[in-house]
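Omission of a single protein chain aside, the complex is shown with its protein chains in their original locations.
First chain written, first letter: the chains are A and B, and each begins at residue 1.
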Amino acid sequence: MTSRTLGVARSQPAFVASLAVLAIVLLMAIFGGWLAPHDPFMLNPQAVNQGSSASHWLGTDEFGRDLLSRLLIGIRPTLMVALGATVIAAVFGTFLGIAGAYGRLWLSFLIMRAVDIMLSFPPILLALLAVGFWESDVLSLTVVIGVLYIPHFARVAHSATLQVTRQEFMEAEHAMGASVRRVVFTAILPNILSPLVVQATLTVAAAILLESGLSFLGLGIVPPEPSWGQMIGTARGYLGQNPMYVIWPSLLLALTVLAINVVGDRLRDILDPRLREE
Amino acid sequence: MLEVRNLSIAFKTRDGLKSAVRNIDFTIGPGEILGLVGESGSGKTITSLAVMGLLPPNAIVTSGEVLVDGIDMLQLGPGELRKLRGRHIAMIFQDPMASLDPIFPCGDQIIEAIRLHETVGKAQARQKAIELLEKVRIPDPERAMRAYPHELSGGQCQRIMIAMAVACKPRIIIADEPTTALDVTVQKQVLDLLRGLNEEVGAAILLITHDLGVVYEVADRVVVMYSGDRIEEATTADLFNNPKSSYAKALIDSMPTPGGQHDRLPVIERDALGNVFSVRPEPRVRSSNVAAAPDANATPLLEIRDLVKSYWIKPAPLAVPVEMRAVDRVSLSIAPRSTLGLVGESGCGKSTLSRAVMRLYRPDAGEILLKGRDIARLSEGEMRPFRREIAMVFQNPYGSLNPRQTVAELVEAPLVIFGEGTAPMRRRRVAGLLEAVGLPAAAAAKYPHEFSGGQRQRIAIARALALNPSLVICDEAVSALDVSVQAQVLNLLKDLQVEFDLTYLFISHDLSVVEHISDTVAVMQKGRIVEYGSAKAIFANPKEAYTRMLLDAVPTIGSDRVGKGVA
Partner (left out) sequence: MNASVAGALLLVGRKLLTAFIQLLVIATLIFSVMYIMPGDPVLLLLGADSNPSPEAVASMRNQLGLDQPVMSQYFVWLWKALHLDFGASLANGYPVSRYVLSNLPRTLELAFAAIIIATLIGVPLGIAAALKRGSLRDTILTSVATIGISVPVYILGTMLVLFFSLKLGWLPASGYTDISRNALEHFRKLTLPAVALGFGLAASIARMTRSSMLEILGRDFVRALRAKGMSERRIIWQHVLRNAAIPIVTIIGLQLGNLMGGTVLVEAMFNWPGLSTLLVGAVSARNYPLVQGAMLAIAALFICINLLVELLYSLLDPRIRRKRT
C-alpha cells in the first residue's frame, strides 16, 4: 500500500501535488476562521495597504484588515457555491440528459433543444442578469450557477447515454423485459459514471471561476464578507500602492483551479476506457 | 524473395518485456501465396507489421532478420524503408473503410499512391488509376474515383485498397485478414481477384487469416502459428491431408465443414505440459432419461406468418421517403426442441426478424404465434409473460454483458426482473446454471472483463436459461469467436438443447455452422426467405440459385462438393 502510494507519487508528481493543494484548500475552507491570526473584519486606519510585516505576514488591505486572515476565510463562500452548484447541476443535468437520450421522442426533442439554446449563451451573462437584479448571497449564487451548468451536464449525460444505449446489453435488458427504472439505474447510470465524474470536476473549476468572476465585478459575494475573486477585484484599485495585495489571492485562486484541472485530467485518463486498454 | 529469419518480437509493458512472437521463420518465393494462419493472439498480425517496418511504438524486435531480396528491412533507415514500402512491398488491411482517409475522394488517394513512387503527371496518374480500378473490377470506375470512402461498400473499399496496393507493381503483397469484414460472396470475389492479380502481376502474397477455409482455397503453402510460435509449415495439400502437429490437426478438426455431419465437434484441449490435442467430447447425459427427440409433426413452438417490418429511407436529401422492407412477408415455423438455422448475408434482414420475434420492435404486419398465441401486437405489459418464454444470446460477447455487473447479477437478472425466488434461491439457481454452461462456481463474483470471449458467451447463455425459456434466439452467437472456442460453444448449445428442452432460432452468416447445428434451414435474401427446408435437403441439393451461390462462395476444406480442388 505504502510503496504503491510512493510509486504513484513518483510517477505522477503533478497529480499528487494537486491532491495536496486541494486538501489544503479544503482544510482552509473548514478551519480557516479558526486559523486566522487576526480578526478578518477588524479595521485599522493606521495600517492601510501595508506590505508584509511581523504582525501582518502578508500585509493589510485598503482598510488595514489583515490579508492573511481574510484569505483564510475567503475560500469558504467560493467553495460552498462551487460544490453546491455542482451538486445541483449534476443531479438535474444527469436526469435530464438520460431522459433526453432514453425518453420518448417528443420529450428528448424538447429537452435537447432547450439544452442547446441554454448552451448557446455564455453562463456569465445569464449569471450577471440574475445576480444583477436579485440580492446575491451564497444560496442564490449557488442556485443560479447550479442551474446554469445543468445543460453542460445534460449534454455529457446525453451523449454518454446514447453510447450506452447502442450497446447490446441494453437490447438484452429490453429482451428480458426490464423496467425503465431498472434500465436507468443498473444499465445506464453505472456505465455513464466516468464521464460524469470528469464533468463534475470540470464544473467545480468552472463554478469557482464564475463565482470569483462575479465577485470580481462586485456582483457576487457582498463585502465585508471576503472572497478571493472579490479581493482581486478590490485590489486592482491599489496595484500601484500594494502589488502584493492582488498577487496573493490571484495565486491561491489560480493554484486551486489548476489543481482541480490536473486532477480532472488524470481522472479522465484513468476512467477513459480507450486509454485504459493501453 | 521475402525471407523471415528467427524473428522474435516483444511488447514493452510495465513489468518488462512480454514476448509476443518467438523465432519465426518462413520464406516466400516469387509468385507464391503463403498463408499465415492462427487464432486471435497468435501473433500473426504483429509479424506482418514487423515485415513492413510498421510495428507500434510499444513493440520491439528482439532478434531476427526480415530479408527482402537479401536486404534486411530491420536495418534500414526510415527514408530507405519508405522507398521500399508501396513499391516493393504493399499491404492490404482488414478494415478497408478505416484504411482510407475519410476526407479525400478515393480517386485522389489512388493517384497519390501512384505519384509517390512514379514520376508521372497528374493526368497520366489519373488515367492509370482508372485502369487499375477496371483491373480490380469496380463497377463504374469514374464514379468510384469521385466517391468518398463512406459512400462505397466495404467490398468496394477493399478493391480500392487492392488497386492501390498493386499500383506500383510490388513484388510482395501482405494481405492482413483482407476478407474478414466482408460477406461470403464478396469474400469470394475479393479472393478470386487476389489470386488473379497474383498470376497476372506475379507478386508474391503473404495472406494472413484466421480462416482455414480461405487458406485452403487460396494459399500454396501454409504456416500455422499458435500463441507466438510457429507450429507447422507445409504445403496446403499436405497440411490438410496430413497435418503433422497436433494443434494443426485439432484446428482443422474443430471447423464445422459442410458435408461433414458429426453430432459433436472436436475441441482443442491442452494438457498439463502445454501440449495441444483434439478430443471429441461425448454428449452429456440427460438427467432424466426420457429422451425427447424433435418431432417434426408436433404443433410448432413458434410460427411466423407473413411478417413485415419496413424502414423509411430518403434516397436523396429532398426526396420523398421510400419504403425499405427489411423483413418482407416472412413465414417460418419451428418445431419444439428443434433448431431452425436462418442464414443470410449482412443487411438481409435476419437481425430485424429476430428482434421482431423478440418484440424489440413492433412488426408492421403479420403474425408471430408462440405456442399458438399471436404476440405480434401485444403491448409491452401484455408481452411480459411471453418474455419468460423467449431468451436471446447476442453476437458480441463483449457488448452484451453489462460491464458494471458481476456474473451473478448478470445471470440472475431475469429472475430479479420477474421477481422470482428469494436471494438464496436465486444464488442456488445461478450456481446451477454456471455449472450447466461449464463455468466454475467462483465465476459468480467476477466481472465480465475478467473472462475470455468464449467464457462470456457461456455467461450470456446461462443468463438466457435462467427462467427456463422454451425458445432461445441465438443471433450470430458464435461469429465473434475463434474456431476452437466456437466448437466448444456449439457443443454446449447442443448439450443444453437436450438437457433443457430448448428450441433454437439460430441466426448466422456462416453456412458451415448453420449446417452443423440446424434441423431446418431458411435462407434469407433482401428481406425474403428464398429457400426453406430440412438442413440435409438444402445443403445436399440447393434449389435456389442464391443458395447455390452462397454455398459456392464458402471456402471449404476437402469438400467434394461443386468442383473444388486443391489450388
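In this text, a contact is a pair of C-beta atoms (placed from the backbone, for glycine too) under 8 Å apart; a residue touches a chain by one contact, two chains touch by 3 or more.
Since the structure is predicted, the reported quantities are computational estimates derived from the model, not experimental observations.
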{"item": "Option touching the unshown chain, where B:Arg5, B:Arg87, B:Lys244 or B:Lys526 are the choices", "value": "B:Arg87"}
{"item": "Listed residues B:Gly16, B:Pro102 or B:Gly372, member touching the removed chain", "value": "B:Pro102"}
{"item": "Hidden-chain contact residue, picked from the options A:Pro40, A:Gly59, A:Pro123 or A:Gly220", "value": "A:Pro123"}
{"item": "Residues of chain B in contact with the chain not shown", "value": "52, 54, 78, 82-87, 90-91, 93, 95, 98-104, 112-113, 116-117, 148, 150-151, 161, 164, 314-318"}
{"item": "In chain A, positions touching the absent partner", "value": "14, 116-117, 119-125, 128-129, 132-134, 205, 209, 212-213, 216-217, 219, 229, 232-233, 236, 239-240, 243, 246-247, 250, 253-254, 257-258, 260-262, 265"}
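Throughout what follows, only the chains that are shown with their structure count from here on.
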{"item": "CA centroid of chain A to CA centroid of chain B, Å", "value": "48"}
{"item": "Chain B partner contacts - residues on chain A that touch it in the complex", "value": "167-169, 171-179, 182, 186-187, 190-191, 278"}
{"item": "Complex contact set, residues of chain B against chain A", "value": "58, 355, 358, 360, 383-384, 387, 390-392, 394-396, 399-405, 413-414, 416-418, 460, 463"}
